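Missing here is one protein chain; the remaining ones are kept as they sit in the complex.
Moving on, here comes chain A:
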Amino acid sequence: MTSDITLPFYQALTTDVNALSACQAQDELQGIRREALERFAVLGLPTLKTEAWRYSNIQRYLKEFPYELLYATTTVPAATIAQTAIPELDSYRIVLVNGHLQADLSELPAGKGITIGALSAHTQAPGFTTWFNKQHHLAQESLATLNTALFADGLYIELAANTVIDKPVHIVHVYTTTQHAFIQPRHLWVLNRNAAATIIETSVHPDAGAVTFTNSVLETVVEENAELWHYNIQQGDQHFREVHTTAAQQQANSRYHHFNFTLPGTPFTRNNLSVALNGSNTETNLNGLYIANESQHVDNHTFMDHIMPNCNSNELYKGVLLDNANGVFTGRILVHREAQKTNAFQQNNNLLLGTKADINSQPQLEIYADDVKCSHGFTAGQFSEESMFYLRSRGIGEDAAKALMVNAFSHDITDAVKVPALQHYLQEQIAAIMNN
């Protein structure tokens, strides 16, 4: 079932009741979907006048092609997946094609306490009924409400209390469509008390002659004393556009380590990342590295919501902007009155290497508690000429010297990657980008 969205987007969606009923296979979600659609009608599609979107002209990208809402499942051959392997990485594998689980290519972890499957098949699961669509920031982001109203499917992960997955889980997202399509995957991952997991996401985009625009939403819940290492690697290509919303919730004593790597390829990427700290004594690390070239647009919109006292958050986003690339970083930190003894640090550093590259960076600190440590910082610069000359004077050519310097610039992010094979893979990718 498809719906033409060449009309002003939200008009088409809100007036077309078919669009809504088309994806209401799960009756129990009707109320949630309808409410979300009403919310979307109020918020509307972001424009350049929407504060959170003032540097990212999403409408321009939505109007580029006559996208159709796509719900249908499709499958890909094993060969498609073969090229997505990360060398030397010993992991489980989950393959999602346009948001739908393809079980025959997946290699799921088995064991007591591990539930993994299609979201649509788990709407009765306790993790779902407790947590689905509960992260309160989602209702503020119009594209997230659109996703809630009209998503087709996605991945459900729930780890029971004390469950630890012994190897990283590698999720391979495949996006491939034969007609220009707007796809809305929806995922929910719940780590119950004392559970732990490492999840790596990558994507692949076999060219089937059309452009894919995804509007995906991931909710993660890190329950009491649980720990999640989450690596999202965005490496798209010319026929891909992406809005990705990650909404995390942390309970007391939990640890959440989020890494987001955006590498060249996708013309338009917008990441919404928000973390709500619902319990005390938590640790949150948000690490981002974006390397953009040509006329790529990469927007990272982040929100640390310090609701409870004694929590620590550390955010470091670094950008390398080549050619005419465009970077946007927003780092909102909200410290509620009750959130005493908060430590919240934020840093955004950029290398502007293209003659027409630019970065818009804005920290937004709102602090209502009086006993906190918070800081933010921003830099934008070029390579030090002295360093470049030093490397070249040792016989290292300009390109190789730049590659070394970019690797050096990003090393505090890549060094923090705890999976050696992934760390190596990322370093190689960065070197390959710079040597191109």
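Please note the rule applied: contacts are C-beta pairs under 8 Å (C-beta built on N, C-alpha and C of every residue); 3 or more make two chains touch, one makes a residue touch a chain; residues count from 1.
One rule holds in what follows: contacts and distances are computed from a predicted model.
Per the UniProt record, the chain missing from the shown structure is "Fe-S cluster assembly ATPase SufC", taken from the list "Binding-protein-dependent transport systems inner membrane component", "HAMP domain-containing protein", "Molybdopterin synthase catalytic subunit" or "Fe-S cluster assembly ATPase SufC". Residue A:Gly397 is the one among A:Gly209, A:Gly397 or A:Pro420 that touches the chain not shown. Taking the complete complex into account, residues 384-387, 389-398, 400-401, 404-405, 407-412 of chain A touch the chain not shown.
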